[in-house]
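The complex appears here minus one protein chain, its other protein chains still in place.
Our next item is chain A:
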Amino acid sequence: MNGQEMIRTENLNKSFGKLHVLKDIDMSVYESEVVCLVGASGSGKSTLLRCLNFLEKKDNGGIFIRGEKVSPDTHNLNHVRQSVGMVFQHFNLFPHKTVLENIIEAPTVVKKLSKSQATEEAMELLRKVGLEDKADVYPSKLSGGQKQRVAIARSLAMKPDILLFDEPTSALDPELVGEVLATMKELADEGMTMVVVTHEMGFAREVADWIVYMDDGKIVEKDRPSEFFDHPKEERTIEFLKATMLK
């Protein structure tokens, strides 16, 4: 209904030693959709997200990007990752580079864009996240919320088809969460395909097209936000929602 399939997993499995973290995960994300992955810590949602851009190596199962099965044996993962961006919980900005240098690094080094063109595009992105006055500042001078907005701009600079967010607001002071969520909402409104691991239930309810609830390495329930929050079907979902909403 929502256009092209962007990313899909088929029977995805992943173990760390004896710990079976992902169990037969089937999930698909269509173009312009926002999918929020929710669940308790250790439920496997971050690992699933990291498998999607191959930062974590799956044990078996398939990952399909735009319908094409992608594996390290047949594809250049560096190339694949250019179209699947990632925003991290701890920002992971490059501390020895200014905000602008952080953003133009990959476009100039990987895509061989000229410095002037990359700078022009970077300034455009900085305006978009409201930080154009911070271009020449080092990350250490920024607040957590500003760092995360720069990290988002840095990912966008590669013009990805899909953006993955790994608990993007979990490391932020409460008063800084809003500005990052607002930036993400703006992206969603523009039609960016997003997969977001989050504990922000308000954001999930408002912005997500689908909520995927994971527990013990499995997808327990996938539903529209209104259904998920107001009429959860699974016992474990109800328990989880009770606990998170402090009802």
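Everything below uses one rule, namely that a residue touches a chain if its C-beta (ideal position, glycine included) is under 8 Å from a C-beta of that chain, and two chains touch if they have at least 3 such contacts; residues count from 1.
One rule holds in what follows: contacts and distances are computed from a predicted model.
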item	value
Omitted chain (choose from "Ferredoxin-type protein NapH", "NADH-quinone oxidoreductase subunit F", "Probable septum site-determining protein MinC" or "Amino acid ABC transporter ATP-binding protein") - UniProt protein name	"Amino acid ABC transporter ATP-binding protein"
Touching the absent chain when the full complex is considered, from A:9, A:119, A:155 or A:169	A:155
Touch list for chain A against the chain that is not drawn	53, 55, 78-79, 81-82, 84-86, 88, 90, 92-96, 105-106, 109-110, 140, 154-155, 158
